[in-house]
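Taken from a larger complex, these chains appear in their original positions, while the remainder are omitted.
Letters A, B and C name the chains as they come in the text, with residue numbers starting at 1 for each one.
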């Protein structure tokens, strides 16, 4: 665990302690389970985003994708009465294909990631709204899918299955990012794509793979979100979720210039963001301040991190200077 | 394998018997860029175990040729035959696959990865299993001997971001060695290496040759070429100007083929026309971030060229950055013409007439996307503007003047500097400062990657500046240059000035002794 | 496009299932008004600027009459008057009495809030603490419903202690309920002020195993809400009748444009009252709903 991650963990614990002191109900198992459920949902989304950010890209369309894929999933199983495993596979595949198209536009046709995914943001939500004719996709009363609901919204030993899913995904993705050749190439491309190309790496494919991973994880979390809300108004569902995901990554030490960040960081970033939302409700802070609190904490977090680095560098420098001066005097 | 080794050894013992089929041959290679013919029907061949020195003026097409071999660019016409297999053009993978290793002129390392990861990048040892996990232990054991071989003074897990330029160049070389290559291309690998490291590199080349590996070695330091090359290929304007076999290789011949006439390079620059004047810039107890515990005292006088020598990482670049206001100084003070000088930024330095030609051209020297004229006018834009509005004609006029003064080779002053050859880019960096009135001119490796003709011109320019009363501080790792050009030589050792030599004490030995912290004779 | 036929537009205030019933009403009116083109328009976002622009463009396109559920009727007087000066303007859902609109057809959100209070009083004769959930705390309809409910509860032992907003993010809407269950264990009743809030309350309670223990007061007729009413886990729901607004409104507009102004009362207010749907009425209501939308 890097110093940065450790700092974030401490922040999370400190905030948690303060909230628990003010309102001890914060530590009720049910509250922890509820919050960790959402950590699971947003965490999966944020890991996908992190893979794209590492390459120096960005994926702005995830919020709209959560709406589109969620709408389709519910429509498939609730209205078209498809078997849910089939619908599940279809949605995941669709997420992967959309990621592939983004990757293709970015690497082969050399469009900027911001532009491609901004268009995605606009288009997918539009398509979802058109699909439902600006209505809502939802289950009928009493429509139930026991296995699916257990996997998506159930609990095992009190722990939400979505959170367990996040842990499994996080472990796998940690290995991929920090131990595999693919992960190493991702970091390299994020820092210096030209040089990676000169080293004989098929950078296009690697970057495309990152967008596919993001698409697949987004699709997975879209299904989770759909099963959580059980009803989707495409006009608003998932709005701004790309910002949550990006904010989690940034809090977790990712640089939007690429080539920096750790998987643990993005998970901790997600945890902090959800803790903040939980805090707003538990401490009875006006809901209108929810976003402001989030923005304020991100800003302070990034600022402290940055200033702490500067401060340490300067202290080291000063120490060395003092030591040098003392040595010179002794001579 | 044994046979290859054997033939390699034979090559080594007697270069004249090399009659085996060439490993690589180029036929009529032509490459054009809009407005420029970089290579014009060039042909050459490289035999196994042969060291070829490739020389030519800036913009002659050397790097272009190597980029074609490395698979980075495709030639318009011509064939490349590797190991008997003919290609119209190579891809990076094909090039690596045929055993060609390439150290680029501009460094291509990943700052966020460590040294080991960089050296084996793209060829990581893998653990068993389908996941393609990196075998980190194996990687470490493989890297250690390579680092030793290039004489690295840093460990395999250092992040590249923490290395100096020269150290990074060592990493690049270690990388080339790590490839089981049959041909190693070194595009100006020594351009920022000081003498000790250069020696090590030349030894590495000799050792490669002994293993039957071919080397193409590009350098503007002709004496290095003289030392290791079996054959010298000279490029001029994208065409083959001539080939010199081992016995015919000598400095003057190379120069003659390169620029078509003989040259007396340093004589012009050597003698100062006037006695040095008062102290222009004086650093008192300045400390830099590289060595915050070592104060530096240094005076540069009007009308002199002060050479600043030292080993890799001795802190010269850091000192230059402090003097130019880019980095803050940890304690100490600066005096300009006896008056206290406080530098908050490079803009302050420029305003008081202190200019810097930085060592990293691509990142800090010029703006590759701007035209020559725009680069030259940039530091002094208000002089090219009326009521804050830029006058393109004034810019062009200044640039034209500098272009002809310095002999910048480009279709026009509106050419994007990114398309110029390295040497011509360096001239643009110089030009932007020469167009203003320097009081103190700091040059960090000013002739890095500059051809011999242009070098002479730059030396001449430096001397002219000094004669006009400018204080010139020249940081250089090129021993000949330091001794040949300077009026005095200051030597740095681990962040401090270990001594200053006057002209009568100039010698390679003295500089080297000071550089390692010993007393000169 | 049938440019020869005059067009009447029904402009809603944002995309929501609530307006699906209105769409059915428009459709029914269309069947009875062959001389007109009737259309229902969703602005792409629930914002004054975008709705204003949509109406400007409709006027440009030659629309003869507009019935609008203004995003912010209180302060959009000038914008609405601009539209009213160029075409026949009716308001629905929430009125803008100070404008030159011809008439308002809709219900009263304050009355709806009062009816919600009736439900709560009936379900909790011994009093209790209520927590509300809503999408946009600042929106007029939310404020009026909340105010109406507070008025209706005045003097009883039931209290509406807080209302949490979710910015129409349904994941947050559900999490708000979950958090409320943790933060305020003494709450005995929950009110879903927007159509999707009640289903989210229902599901969060179901997940927490508290269905039936907490009184749920609903608004509107989301299928889950109606299901809960039928099941008895939702006390009752207050429904408006957007179908009637649209159906009656479009017909009124058509006859008004033909010169028959008799349908417009002197005060310009046509109130379609809201209704409480309890366990006993829910089947009939659902059947009627299905019949209206032609399903």
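To be clear about the criterion, contacts are C-beta pairs under 8 Å (C-beta built on N, C-alpha and C of every residue); 3 or more make two chains touch, one makes a residue touch a chain.
For clarity, every value in this text was computed on a predicted model and none was experimentally measured.
**Student:** Having one representative of every chain kind in view, what are the subunit counts of the entire complex?
**Tutor:** The structure file's complex resolves to the formula A x2, B x1, C x1.
Definition applied: only the chains that are shown with their structure count from here on.
**Student:** Calculate how many whole Å lie between the centre of subunit B and the centre of subunit C, each centre taken as the average of the chain's C-alpha atoms.
**Tutor:** 74
**Student:** Please report how many Å separate the Cα centroid of subunit A from that of subunit C, as a whole number.
**Tutor:** About 35 Å, centre to centre.
**Student:** What parts of subunit C, by residue number, touch at least two of the other chains?
**Tutor:** There are none in subunit C.
**Student:** Which positions in subunit A are in touch with at least two other chains?
**Tutor:** none
**Student:** Which residues of subunit A touch subunit B in the complex?
**Tutor:** Answer in residue numbers: 175-176, 179-182, 184, 187-188, 190-192, 194-202, 259-260, 317-318, 320-321, 323-325, 327-328.
**Student:** For the complex, which residues does subunit A have touching subunit C?
**Tutor:** Going by the criterion above, the answer is residues 23, 25-26, 28, 30-31, 34, 38, 41, 129, 134-136, 138-142, 153, 225, 228-237, 239-240, 277-278, 281-282, 284, 287-288.
**Student:** Quick one: in the complex, what on subunit C touches subunit A?
**Tutor:** Where subunit C meets subunit A, its residues are 14-17, 19-20, 42, 44-45, 137-138, 162, 164-176, 178-183, 185, 196, 199-200, 203, 207-208, 222-224, 226-228, 230.
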